[in-house]
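Moving on to subunit A:
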Amino acid sequence: MNYHINFNFVWKYADKLYWGLVLSIELAFISILIGCVIGLALAVVYNDGHPWLKRVVSAYVEVVRNLPLLLLIYLIFYGIPSIGGFAFDATESFVLTLSLYAGAYLVEVFRAGLAAVSPGVIDAGKAIGLTAWQRFAYVRFPTMLRIVLPSLSNAFISLFKDTSLASVIAVPELTFGANWIKTNTFRAVEVWIVVAGVYLVVGWILLAALRLLERVLMPGRRT
Partner candidate 1 sequence: MTDPLVRITQVKKSFGSTLVLDGVDLDVPKGEVVVVIGPSGSGKTTLLRCINALETYDDGSIKVDGVEIGFRGEPGGPRKRRSDGELARIRADIGMVFQQFNLFPHLTAVENVMLGLTKVRGMPPAQAREKALHWLDRVGLSQKTANLPSQLSGGQQQRVGIARAVAMDPKVLLLDEITSALDPELVGEVLSVVRGLAAEGMTMVVVTHEMTFARDVGTQLVFMDHGHKIAEGPPNEILRRSDNERLRSFLSRIEFRQDG
Partner candidate 2 sequence: MSGAFQFVVTTLPFLWQGLLVTLWVSLAVVLISLVTGGLAGIGLTYGPWWVRLPLRIFSDILRGTPLLVVIFTIYYLLPFAGLNMQPMPSVILALVAFKTAHVGEITRGAIQSIPPGQTDAGKAIGLTFAQRLRWVILPQAVRRFLPPWVNSVTDTVKGSSLVSLVGIVDLMLASQQVIGRTYEPMPVYLLAAVMYFVINYALSATSRRLETRFAYIRE
């Protein structure tokens, strides 16, 4: 084979990868924030809402969890404008998709978290005269947070990897940057090896940072 591995071409366009990486992390971050809001709200609805509201929540969770993310991305980006819905730009559309996707997974996480708060603790809240809202804000929510934080960290890393799919609708994140360099330099192997390494190492660093953050946020917990 006459092809010689040469990483110089990749370094030449390193800024593409750098800005792509920054956008990837941003996409994952915004999506998990919105996803948490959706997930927590729906978890509360599921636990305390009317039976038919429960059904709606389960339907949403089941539909999203059983469809490929790629299909959801296409469906929202190409499908919705085609039937006269809002036309978002690619990045907005992707954030919307990934947030809905994250939300469906996080409902389960928050539900388990809420369920794990022992009734005794809530009774204790009632006993000292807290209102329903105060009980949620000061008793249920903080107790639950300790339980769900590790799952949230894992979900964030998972979403960070999922952002690679944004490249299919030309959102200029890391994988899109890699594709661009490949197309313009024909240095496919080098680019993909470097990009795989970036996802891997950045993913590990992010996870380590989040585990550290977990320990700061819940110092009482040993694990």
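The rule we apply is simple: a contact is a pair of C-beta atoms (placed from the backbone, for glycine too) under 8 Å apart; a residue touches a chain by one contact, two chains touch by 3 or more; residues count from 1.
Quick note on selection: all candidates are chains of the complex that A comes from, given by their letters.
Just so it is clear, the structure is predicted and the values come from calculations on it, not from any experiment.
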Check your understanding: Which one of these touches subunit A in the complex: 1 or 2?
Key -> 2
Point to revise | Touch list for subunit A against partner candidate 2, complex | key: 1, 3, 5, 62-63, 65-71, 74-75, 78-80, 82-83, 161-162, 164-165, 167-168, 175, 178, 188-189, 192-193, 195-196, 199-200, 203-204
